[in-house]
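The other protein chains are all here in position, but one chain of the complex has been omitted.
Naming follows writing order (A and B), and every chain is counted from residue 1.
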Amino acid sequence: MQNTKESQPFVKIRGLHFSRGARKIFDGIDIDIERGKVTAIMGPSGTGKTTLLKLITRQIRPDSGTIEIDGQLINTLSHSKLYELRMRMGMLFQSGALLTDITVFENVAYPIREHTDLQESMIRRLVLLKLEAVGLRGARDLMPNELSGGMARRVALARAMALDPEIVLYDEPFTGQDPISMGILVKLIRQLNDASRLTSILVSHDVAETCQIADRIYVISDGKVVERGTPDELHASESAAVKQFIHGLPDGPVGFHFPAPPLADDILAPAKP
Amino acid sequence: MILDQLQRLGQWGIAFFERLGRAHLLLLQMLSGTFGLLRRPSLLTAQLFNLGVLSVLIITVSGLFVGMVLALQGYYVLADFGAEESLGATVAASLIRELGPVVTGLLFAGRAGSALTAEIGLMKATEQFSGLEMMAVDPVKRILTPRLIAGLISVPLLASMFSAIGVLGGSFIGVGLQGVDEGAFWSHMQSTIDLQKDIYNSLIKSFIFGFACTWIALFQGYDCVPTSEGVSRATTRTVVHSALAVLGLDFMLTAVMYGS
Partner (left out) sequence: MKAIRFIEIAVGLFMAAGFVAIFFLAMQVSNLSITSSDETFSVTASFENVGGLKVRAPITMAGVRIGRVSNIIADKTTFEAIVTLDIDAGFDQIPDDTFAKIYTAGLLGEQYIGLDPGGSEEYLSEGGFLEMTQSALVLEELISKFMFDKAEDNAFE
């Protein structure tokens, strides 16, 4: 029994449909996130990668399809069960989403204080350890607005790890970072994953960095999974969409132009009154 | 053309009721968190500081000036009828029945309500609410409920301070400057102002205004478009809606309390 559960994927998505207004964002996608691995979800901007994370954590609900986390179907989970499940999850937001009115230390201590009755001395020790892991023990008394973008993301990572989650979701962790902090984050994500036997989901469009750390990669385009596999398999892929994405070609299946009527028609058309 | 207009009116109507519904759902969610607040009184203390203590200065200074102006103006009108000794009653009745709760409500909306909307809106815009949700913390109960309760407690206290300081300011002008007899000033006031009819009703009024203003501010912040433009528009809406709500509610409450 234990064995079969262990071999099951941690997150199992089947036939997921989601649309925002008239725009279809996901048109029936299947994704398996394996335990203890770093799974990356890639795709051009606007393919709804962040939306996927929100669906997995049920901050929003899908139109149809199922999402199972560790064997629990989250579509129909009650409020309290959902919160129990979320305590086992950590999420790193693009902006860090630190609480701006309390210090770095208090931010990391926040989930611990909310969910445990630990003694103050114990909390302090835990927080300092988490901050040490991201190399920011010295910044504990700073306020979030005194941090650089990369530092804020590392504090947020320490906070996401505060309750020792089983799965961590990273939303575009590399966007807008200088090469040094990008390198630090790449190293941290891999290290944390291996050291605490985590399952990691990484949403990104930074090909080079993601290929460095991901065990498996899903490429999403136009609401569908167009390719899946290890970084090497991806590089060898014949799919035009994957090629364009991996090699950063300006035109291909994903057009350079936003959908529009032909240029000649548009220019010659009479101006609207 | 007319069909277009009708359609727009219909859409506007539907959107209006949708917002109204969301506002009430939010209220229910906030109220359901009240019990949890008992275990975390420090959350409430912090918000009482933000909403109450930080509004004391503007409320008391305004109350003082309003009371003094009432005494000055009232004196000139009453002196024409030789009824200067009614000055205390006039000042106290205007303050306690109307100006105390109403002006406090308006000032509270401007001072604390707008700040609440901006704070909540910015928290939403910077994903802090999503962050809380992912830490398995309900942002409505954790962030909004203490603010609502603090607003409910603060406004009646602030309005009472406003009225009390106003009466003192009025007596300073009336008795001190215009030379109305001190005994007549106070005794006339005391025989006119009724504990139940005036003071209790004043407290009820200000409680309802505090409720309306805080609810509007929190809803606008929580429901705003999470961009800088959305937050600034929500802040404006908070002040406008709160002012209209206070004045409209005041008319209805006055009609119920003092009518017939």
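Here, a residue touches a chain if its C-beta (ideal position, glycine included) is under 8 Å from a C-beta of that chain, and two chains touch if they have at least 3 such contacts.
A quick note: this is a predicted structure, and the numbers were derived from the prediction, not measured.
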Absent chain's touching partners (shown only) are B
Residue among B:Met189, B:Cys213 or B:Ala245 touching the omitted chain: B:Met189
With respect to the chain omitted from the figure, which of B:Leu158, B:Val175 or B:Ala245 is a touching residue? B:Leu158
Residue of B:Leu27, B:Val69, B:Ala83 or B:Leu152 touching the missing chain in the full complex: B:Ala83
Check each of B:Ala92, B:Leu107, B:Cys213 or B:Ala234 against the chain that is not shown and name the one that touches it. B:Ala92
I'm checking contacts with the chain that's been left out. Which of B:Asp138, B:Asp198 or B:Asp223 qualifies? B:Asp198
Logged for subunit B, residues touching the omitted partner chain are 42, 45-46, 48-49, 52-53, 56, 81-83, 85-86, 92, 96, 153-154, 156-158, 160-161, 163-165, 167, 186, 189-195, 198-199, 202-203
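Quick note on the criterion: only the chains that are shown with their structure count from here on.
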Compute the distance, rounded to whole Å, between the mean C-alpha positions of subunit A and subunit B. 43
Could you please specify the touching residues of subunit B with respect to subunit A in the complex? 122-123, 126-128, 130-138, 142
Seen from subunit A, its contact residues with subunit B in the complex are 54, 57, 59, 83-84, 86-87, 89-91, 93-95, 97-100, 110-111, 114-115, 156, 159-160, 163
